[in-house]
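Shown here: the complex without one of its protein chains, the others still in place.
Entry: chain A
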Amino acid sequence: MERAEAGATEVTRSSPRRLVLAGAVLAVLVAVPVVLGAYPVTTMTRMLAFAVLVLSVDLLTGVAGLPTLGQAAYFGAGAYTAVLVGLHLTSDAMAQVAAGLVAGLVAAAATGWVAVRARGIVFLMLTLAIGESVHQVADTWSAVGGSNGLAGMPPISLFGSPLLASGFVYWWVLAVAIAVFAGVALVVRSPYGRTLRGVRDNEARMRALGYRPALARYGVFCLAGAVAGAGGALWVAQARFVSPGDLGFEVAALALLSVVIGGAGSLWGPCLGAALVLLVRDNLSASIGGHGPLVLGLVFVAVVFLMPRGLAGAGRGKGPRRGRGKGRGKERPS
């Protein structure tokens, strides 16, 4: 992961042009169910839920400098919890998302301390181990359906009325995804976000300034777990079904791939990456004879060579960011 990319997170003020652009994107996203049919809408709902997972990976990878393959575990914890809540307690969508968020947070808090003591490859391997262990548990534990997963969750409801049309589910998922996006953006801009960038850039110096880097990493690991858990709850709000496949290695790897394609450290780039990755895997794959993974691989190679800073970095001028001198601080992609 090139760290210069991640420096792009020095978000501060939004320029008017970017506000207009964000407003336009938002308007298009809101209008989707009005314009498109049911199938594309469900596809986009999945993309949004997956984008929330990708945001959690980006928070760790791009902002805190911790590439991870374990976020699918917390995504799965949120998804399973939301389905269990839906099956046994309530179909209320807000309760399900809250439960998923708390499940992700608790799962990350319980498993994270081991991982955050390490960095780089060791951290990556530890998160992979966590992810695979949780996947194994989901696959064999009969209380959560074993390898069959949990099916038959009733449709989610909001304020007592069930959301039957796919468009309403989409709007609900969109609303939560936007809230999560805003929350992550706030973390990135906050003093804590600055602390995380400091730990990412120069851990030894942080220690010399009186910081405890492992503590800062643990905090962001828990936050990212909560975000992934919320993403899991959103995923099942649409699918109404969860199986061990939803928290497998493939999901974790695709999430990390989305961050790399989108540009680690930027927030909108990885969301775009998430949409692209799911589009190729779920929709294009069928029409090109099941060669989706191959296309994804080619996209990945192309991005690494042509746009080392990902989609978010494209179009912002070529050449290395490092050492280009004055004025660079004014570029503020996010």
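Following the convention adopted for this analysis, a residue touches a chain if its C-beta (ideal position, glycine included) is under 8 Å from a C-beta of that chain, and two chains touch if they have at least 3 such contacts; residues count from 1.
Note that in this section contacts and distances are computed from a predicted model.
The listed choices are "ABC transporter ATP-binding protein", "Sodium:solute symporter", "Response regulator" or "ATP synthase epsilon chain"; the UniProt protein name belonging to the chain that is not shown reads "ABC transporter ATP-binding protein". Shown as candidates are A:Met206, A:Ala253 or A:Ala314; the residue that touches the absent chain is A:Met206.
The residue touching the chain not shown here, chosen from A:Pro16, A:Gly152 or A:Pro191, is A:Pro191.
Although one chain is not shown, part of chain A still touches it, namely residues 3-4, 6-7, 10, 12, 186-187, 189-195, 197-198, 200-202, 204-212, 216, 219, 322-330.
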